[in-house]
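Shown here is a partial selection of chains from the complex, left in place.
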Amino acid sequence: MSAKIRKSIGKIKGLLPTPTIRKAQRKPPGQAPGTVLHTGTQKLDKVLITVHDFTETHFESIPITEIEKSAPYLSDSSKTWIQVRGLHDIDTLKKVWDFFDLHPLIQEDIVSISQRPKVEPYGEVIFIVMRMIAAHNNGGEMFKSEQISFVLGSNFILSFQESDEPIFEPVLKRLETTGTRLRRLGVDYLAYALLDNVVDHYFSALDQIGESIESIEELVITNPKPEHLQNIHSMRRDLIYFRKSVWSLRDGINSLLRDETPLISNEVKVFLRDVYDHVVQVIDSIENQREMVYSLYDMYMSALSNRMNEVMKVLTIIATIFIPLTFIAGIYGMNFNPEASRWNMPELSWPWGYPAVMVLMLILGLLMVVYFKKKRWL
Amino acid sequence: MSAKIRKSIGKIKGLLPTPTIRKAQRKPPGQAPGTVLHTGTQKLDKVLITVHDFTETHFESIPITEIEKSAPYLSDSSKTWIQVRGLHDIDTLKKVWDFFDLHPLIQEDIVSISQRPKVEPYGEVIFIVMRMIAAHNNGGEMFKSEQISFVLGSNFILSFQESDEPIFEPVLKRLETTGTRLRRLGVDYLAYALLDNVVDHYFSALDQIGESIESIEELVITNPKPEHLQNIHSMRRDLIYFRKSVWSLRDGINSLLRDETPLISNEVKVFLRDVYDHVVQVIDSIENQREMVYSLYDMYMSALSNRMNEVMKVLTIIATIFIPLTFIAGIYGMNFNPEASRWNMPELSWPWGYPAVMVLMLILGLLMVVYFKKKRWL
């Protein structure tokens, strides 16, 4: 099993991608609010725009290149989800934003990547920005993380994401199926489904961290090493970052639940309450995992102390047994002249002198061993 | 007594069953809300459904296999408790749910086992989900834990649990007795009684943990060992899990007390206030036990330091006494030629040389002992 653990630890090292809060380029201070500047690090060559148009009986997915082409879908009575992937081509995005007449601050928040999650009403739309964090299923990195934002209108929803990761695939699958609640209810239910989809990913990340904690736990107990401390340190950092990414989402969703916005029906609010519950559960679990990591640190430190104790005991046992014996040997190695007087080391000439000293030493040594046994050092 | 303690510690190792939050299968992300998927690990071969029908004068328990058979009991003026045990056979459960027309989110929550406790009104019913944690009285594991959920209607109550543990036995006993408050009052009082029954079990778990803390306390003071640290660590984890399982129950019951629901009479609210008080008391005790465990950890760490100090003292005393004496013996073991000059080790030929050196060593050694006595190292 050690191989599996070692591999899992190897993966831990990187853990979460470097928190964007520290690395993302920042706008220089004093920029006009609403200055649009992409600060992320994930690049797509071009912006992919897909229109998903659906009614209860009909569903269609159309990739488009110019946003104007979505106009007919928006004007009819169908519900429309416009999925935008890639945030590097500000010009194309600008056209999308202008087409929907989005507030400058929304524009700024969609592309500046270190946003705290928030849910904010802007007149006739609701703007939601959040960070997806998920376990990476295949090799290499341990987590994938990107910023997702939604603009919810009365009959349309816009979604923006940095990469073309198929994170919304399961929702699309359900959307394709006739008769599902997604098709029956309005775009507010779709918004709920997308939100819920992102929150569901948090649980996979939590499980990943949970497994790391367990692996390290086992290693710290059996054989604590300085590397484990670094693992603990980076888990601490990851959990801080994770919490930061989820924390204010709770307040955002809560405000959605309380607000009297016409954009979200009461029927959907019951479902949103469930998402809210899940977010609270994620935050709880993060806090619990942080406590587990503190506890791990404490275990590591006392494992170190135990180690030290063991080392000291070996040293003390050896030294305590042999130092007095060496002293005795030293005495009979002295060169006092026995011929100068009969008091000078007469033992040296006793017929049984040597065996007597050896026996004396043996007894002394055994006494020590008994003493250590009694002290439970052996 | 050591045997008893050792046994009790042996039991501690497992402590609480592995927190389901970490182990329970999760639904893959993006599932339709209301997707019913059992995530627990306890399996009953089939779903047991029992109808307990009662009025003030009459009581009857009927095991049924098809939920439709409960219809007559529900339609008359009697009060009905339908007890469902076993959550693996989704098909049978589905029939129960559909019979009572339960909201999809209720269905999802009943079978997904890592739910946080919650109390939520859904139109004409109130849904309550909570986790029972109790001390295991007979051998083996230390705790038993399963998810319990209730659906309270105007004249019926549904209860769902994973296993067929007889946790509601005492309530049933009282229900069988004519003239008890349970028979007199409505199903809201029965709901209270069932809730109270679950909360009462928390106290047995608290007592169990309290005993573990005391056992380890005694051991840490007398003879701290690395295993105790693991015990402390797992108690910490258990208490985190326990708190998580109880914490939000408080808010749930509180919202019941404040809400103007017709399902719960004012008379029963007085009793619910008492359950609320008990939950608060459980949370208080958990927090206090967590503090005790922190304190235990501190004791363990300083017991280690004390140990180290003791070991170091022994080493220092032995080394400090014998190293200088060995040095003196070393000097008189040098082979300078006394015949080369009268300055070369004349002591070797002094008639009293050897005894004088021995006395000198004795005095030196005694001085050391006196010094250590003064330092209180002995």
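Letters are used for the chains, namely A and B, taken in the order the chains are written, and counting of residues starts over at 1 for each.
Basically, a residue touches a chain if its C-beta (ideal position, glycine included) is under 8 Å from a C-beta of that chain, and two chains touch if they have at least 3 such contacts.
All values derive from a computational prediction rather than experimental measurement.
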Whole-complex copies, counting every chain including the 2 in place: 5
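Operating definition for what follows: only the chains that are shown with their structure count from here on.
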Turn needed to bring chain A onto chain B - CA fit, degrees, nearest 5: 70
Chain A-chain B separation of Cα centroids, rounded to whole Å: 26
Chain A partner contacts - residues on chain B that touch it in the complex: 21-22, 26-34, 103, 105, 114, 116, 118, 120, 122, 223, 226, 229-230, 233, 236-237, 240-241, 244, 247-248, 297, 300-301, 304-305, 307-308, 311-312, 314-315, 318-319, 322-323, 325-326, 329-330, 332-335, 345, 347-355, 357-358
Chain B contact footprint on chain A (complex, rising order): 134, 168-171, 174, 180-182, 192-193, 196-197, 200-201, 203-204, 207, 210, 214, 217, 221, 270-271, 273-274, 277, 280-281, 284-285, 288, 291-292, 295, 298-299, 301-303, 305-306, 308-309, 312-313, 315-316, 319-320, 323-324, 326-327, 330-331, 333-337, 340-341, 343-345, 376-377
